[in-house]
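Moving on to subunit A:
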Amino acid sequence: MKTGRLLTGTQRNWPTELWESPLSLPTYRRAFFLLIMLGLGGLASVWFIGEISDRINPLYDFAKTYLEGLGIPLFLIQLAWTIIKAGILLMVPVVNAICVVWWERKISAHMQSRLGPMYVGGWHGWLQTIADSIKLLLKEDITPNLADKKIHLLATAVALAPAIAAFAPVSFGKELVYADIDIGILYVFAVSGISVFGIIMAGWASANKYSMLGGLRAAAQMVSYEIPRTFSVVPVIMLCGTLNIAAIAEAQSGYLFGFLPRWFIFYPVVGQIAFIVFLIASVAETNRVPFDIPEAESELVAGFSTEYSGIKFSMFFLAEYSYVLISALLISAFFLGGGSPLLPSLSFIPSWAWFIGKALFIIFCFLWFRWTFPRFRVDRLMDFNWKFLFPLTLINILLAGIWSAEIKHMVK
Partner candidate 1 sequence: MPIEEKTFEKPLELDQMFVNMGPQHPSTHGVLRIALHMEGEVITKAEPDVGYLHRGIEKLFENRTYTQGLVLTDRLDYLSSMHNNLAYCIAVEKLMGIEVPARAQYIRALVSELNRIASHLIFFGTYGVDIGAFTPFLHAFREREMIMDLFEMLCGARLLYTYMRIGGVAKNLPEDWTAKCREFTGFFPKRLKEYDALLSFNPIFMDRTANIGIISKEEALDWGLSGPVLRATGVNYDVRKFEPYSFYDKLEFEIPLGQTGSTWDRYYCRMREMAQSAGIIDQCLEALSKQDMPPDIIAKGVPKILKPLKGQAYGHIEASRGDLGFYAVSEGEFSPYRMHIKAPTFINTAILQKILVGAKIADVVAILGSFDIVLGEMDR
Partner candidate 2 sequence: MTHHTVEDVFAKLQKIFPDIKESEEKIKNYPTWSVSSGSLFKICETLKKESGFEYLDMVTAVDRHGKVNSAGYLTEPNPCVYSQNPSVVPSQSPAPGAGFFEIIIILTSFSMNQKLILVSRVDRTNPEAESLYPLFKSADWQEREVFDLFGIKFTGHPNLKKILTPDFIKGHPLRKDYVHKKDKFDY
């Protein structure tokens, strides 16, 4: 006698061997092989495209001489070129959010033995985020009755605008910088610091106690973590002698003993400490797990974004993912050598591909943390910052001073 609908005989088997080790199933082995082939195909196409700056610059020079020949003043040509570049840069946060959200959903799903989005777009739900963004745009925009309506609206802009503006001096590869300014690092840190006002305003204006607690937590957390984050970059600045992000990335090209890249992360002790502190502080700055206490969904419902819906909510969302990308790009510029290849033999891959590849790896780490760690408690978070990270960065600056005074010339 058999009872039960689903588990009769061979109708449902528990794929226990899959849960023990994913590669034990032929389907998964095939998928793994497919992924490797896709990666190789991507590499080939990247090699085919080559350095973007080498392709764009002749085009620009040709257009410039042609237009100058027509009698158009130079500043107008330069203005048009700047507007085109700015338009491309404006697309970066949007495209980034769409890609990273889909990526995050797929990665988290496979970490949790599920599949994630599978339907929209046909192949592994690749259009899911587009569909979600359309849904967010069309959703009703609700402002609570008691909310301060102007500030409630303004908060979204204050949160998002700096996130986009901070992209200006960030380098994407060799000569791929929108604004190659000499105080790039200061600019990025200063501008991205403004976003916290948006979050505090959102928390205050929502007229919700959870929102307000979330806003206050965000203020405390983001202001505190600015300090170790900035201080951890000081050794990089000391050793490279510049504040220009592209120049710092450029300074790390070349190899020590012919095989070890001169990336900052490979500098003994100083480099590793700075890298880890910067990574931790960046996760904290972007309000992601394990530092997502401003929006801790199990404690504060959704923190500062509790009372936001539709397009306004997606603004905060966009800002968060932009900061993730900026952090990843900065880490690859400061510590992972920017566009310089890992091995001399890999130099056929153009610098922008290295740059973005490293940034994607850092983004993957961000996602990995998010789906592995539990959340800190608010006071422990502050303890961790002020009693551990902050002194560590100070010691690291001291070590960097010793390095640059005593050891640097010996290695060179």
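Here is the rule we use: a contact is a pair of C-beta atoms (placed from the backbone, for glycine too) under 8 Å apart; a residue touches a chain by one contact, two chains touch by 3 or more; residues count from 1.
On how the list was made: all candidates are chains of the complex that A comes from, given by their letters.
From a predicted model like this one, the values you see are computed outputs, not experimental measurements.
Q: Mark the candidate that touches any copy of subunit A in this complex, from 1 or 2.
A: Here subunit A touches candidate 1.
Q: Residues of subunit A touching candidate 1 in their complex?
A: 1-9, 12, 14, 16, 19-20, 108, 111-114, 209-210, 213, 289-290, 292-293, 296-301, 371-380
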